[in-house]
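Only a single protein chain was left out; the remaining protein chains are all shown in position.
Chain naming follows the written order as A and B, and within any one chain the residues start at number 1.
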Amino acid sequence: MSSVDKAVVRLEGITKRFPGVLANDHVDFDLYPGEIHALLGENGAGKSTLVKILYGFYRADSGTIYVNGKQVQIRSPQEARRLGIGMVFQGFTLIPALTVAENVALFMAELPAFIRPNNLYRALEEACHRYDLDLNLRAPVWQLSVGQQQHVELLKLLLARARILIFDEPTKVLVPHEVEGLFRIFDELRNDGYSLIFITHKLREALTCADRITVMRQGRVVGTVTPAQASEEILVNMMFGERLAEVTRPTEKTVIGEPILELQHVCTRPIGTAPALVDINLKVHAGEIVGVAGVSGNGQRELGDVILGLLKITRGQKIFLGQDVTRWSPRKLISAGIAFIPEEPLSMATIPWFSTLENFALQDLRRFSLWAGLALDWARIKALFQQGFTKLGLSPLPLQARAATLSGGNLQRLVLARELSRPYHLIVGLYPTRGLDVRSANAVRQALLTAKAEGKGVLLISEDLNELFSLSDRILVMLHGRIVGEFRPEETNLSEVGKVMTGVGVVHA
Amino acid sequence: MPNFLRRWKWPALRLIVTVVVILGVFGLFLLLMGKDPIKAYRDTFTSNVLNPRGLSELVVRMAPLLLTALAVAIPFRVGLINVGAEGQFMLGALLGSWAALNVQGLPQPLHLLLLILAGMVGGALWGAIPGLLRALGWINETITTLLLNYLAPLIVGYFVFGPWRAPELAMYPQTPEFPPTARFPSIAGTRLHLGFFLGLFFLAIYAYLISRSRWGLEMRAVGGNPEAARRLGIPVERWILVAMMVGGALAGLAGIAEVAAIHGRLKMAISPGYGFMGFLINWLAFANPVGILIMSFLVAFIASSGFTLQITQRLPYAAVNVLMALILFTVLAKPLAKGVQR
Partner (left out) sequence: MSWFLSWLSGAILYAAPILYPTLGEVVEQRTGMVNLGLEGLMLLGASVSFAVSYITKNPWLGILAAMATGLAANLVYAWLVVHRNASQLAAGLALMFFGIGMSALLGKPYVGQMAAYLPKYPLLGSQSLIFRYDLLVFLAFFLAPLVWFFLFRTRWGLKLRAVGESPAIAYAAGVSPGLVRYLAAAFAGICAAVGGAHLSIGITGTWSEGMTAGRGFIAIALVIFSRWNPLRAIVGALVFGGAVVLQLQLQAQGIGVSAFLMDMIPYVLTVLVLLVWGRGVRHVAPASLGRVYFGTE
């Protein structure tokens, strides 16, 4: 019996091209029944595209797909589901306003015409007990934590009668002990005969959890190994090929100076479903990078907004360079020297219709005004534009390109150049490297380190613990709108911080 | 191709196609009503474009259109949809009429200045209400402006039928006639009046400011991405309020201009839908100043054709409403541009 028949899924020669990029280049991949197969590679390697083809989201330009030994055409997610393939996406496909039960019902294989809530609940509770998923079926999804939402996604798959389960970067949003819980569920599923594919860029996870690991790089499969055959070193070589330029961390300790920013007992009011900040006390000194760790949604965005002046402080004070700036408008704070690097440059920091030059000019229009605002000094703006990029060691972007056409990485560079080319004392970065390619992410991190070396202050809010550990002088942890922990990176480890992030064993002072 | 022309290539093409489509749709419409479109166009062309007196009539029609189109264009740049030009028009007419009737002893230039200011204040106030509600994040301006459109004629009606009613009997209730110092001057025997030149003036200011000034860039930033604009320190809420007030002011100016130039007294039927026509013009022109000029001319041309036909071929005025709708349907049904640029 050839190995082709053993496989429950087999992809042969899959090729997929998007404008400007060859996402999958003659990829071969197979999946055995009752196995956990990790698909490993860094951002942009083509892993997501491959599984989306299997799930019917994209159509491959060429290649064949076999499911259970038979050649099939998968033209839409419904057809994939009919073949028993289910997928949990990175951004969840859950509708926040609907309840857990309703979200699952929407994807159920046979849903009765007239829905009787109690029958529905009974059916779902069975599955929850089997795999130890702790969920309140009646709660609207927006009330759930990220880890719980992931469980709902899994429940959806199970009730849709999927046997082949695909997970796209499932651990990205989880903290260490939640990851352990997820892997336990994977084990149970595998023992029950499900076949799992999970995508990750974290080597250790693949080594811990998978039965086989397939590494992809730049659209091609580099190889398939078992954890026994592989080691971290081998996998890194497979993933990257050449050694990546490391971020240069200054070897001597820079002198930590006066506090640039101080928040004293700051509180805000909750808006909608977003948390309120409660009694926030923090200081950022000159020459210091303060990292803020936490699961997304625990007040990080609110913290950034409060510092920028976008969120009103109901109690407490905000002090910048020794001045009480609690009631200052964003415009005043920006002029006083706060730079802001957001998570999504396209939606949060740039105007899509404007050119790169016009976006650049927005940094401080008052400075460029002529005749009290009747005209703008474009010559000066252009000069500053070139300088702004070269100062950061980046090649300047074209002047007239529409911002909407730029990649995330290029946009973030534009934002960096813009924010750092006017006088500033403090950088606030809100998940600044999220979703960026490695080079752009490194450019951002380098800029932060350079700022620190120049004696500026940096507040780095990030969910990438590795990033925080490698860049920060101190790490604060946020939970439910409070600061619940403060660490020095050299005195702790990822697991301990992860536990504080999720409130495990935290003692509130 | 020089940079200037390249930038205008697509908008110009879009403009030309739109004009052709409009004339085509109107022609079809006339056919369906049993009229001859070619003859109608030829007639209108000869009587309203080639004939100086007719041309002045057409241009007279353009005056309120330029201003109401601007009333929609300016909020549009900031990302707002102002459908309340109709109501702002009437409130401007109301307040301006108060200034016309209740202030005595001023020489004409001063009295006119007062009229204009009063009209603009009236319109600005009526625009400020939806503007404020939107700036505070409470209610979308599209709904409030539409509701206020229904309130405005009631307010005007209260005054015209009540405290301001002229004692002498007439077919419809109206105020007494404005004093001569409160009438807009016109050119040499035609009805071409100050209002038209004011319209051109404000259009030119708009064209310059929106593209070259810091305020224009800030406004367009707010319209392009209010979230980003806010984070860049641009006072988004203030701009929303300002844009609605300025837009309202211009519509109000259109109102008092129409009353002071054409009617000479305040009455109920002063707007055959100028506010909505301004909305249509702005939509067709994508808030582009040159486009507004051209489209205002075109809509005035069509309105004149309709008016002529009304006399000669008994076409009811409601048909113009249907026509506007058909034009809008057609334009919405074939998006040529890749995206709306503000």
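The definition used in the following text is that a contact is a pair of C-beta atoms (placed from the backbone, for glycine too) under 8 Å apart; a residue touches a chain by one contact, two chains touch by 3 or more.
All values reported here derive from a predicted model rather than from experimental measurement.
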Among B:I38, B:L110 or B:I143, the residue in touch with the chain that has been omitted: B:I143
Contacting the left-out chain in the complete assembly, out of A:G13, A:P96 or A:P398: A:P96
Hidden-chain contact residue, picked from the options A:A7, A:A105, A:L154 or A:L263: A:A105
Where the missing chain touches chain B, by residue: 79-81, 83, 133, 137-140, 142-144, 146-148, 150-151, 154-155, 157-158, 161-162, 223, 226, 276, 279, 283, 316, 318-326, 328-329, 332-335
Positions on chain A where the hidden chain makes contact: 77-78, 81, 93-98, 102, 105-107, 111-115, 272-273
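Assume only the chains that are shown with their structure count from here on.
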Distance between chain centroids, defined by C-alpha means - chain A, chain B (Å): 48
Residues of chain A that touch chain B when the two form their complex: 308, 310, 329-335, 340, 342, 347-354, 358, 361-366, 368-369, 373-376
Chain A partner contacts - residues on chain B that touch it in the complex: 209, 212-215, 217-218, 220-221, 224-225, 227-235, 339, 341-342
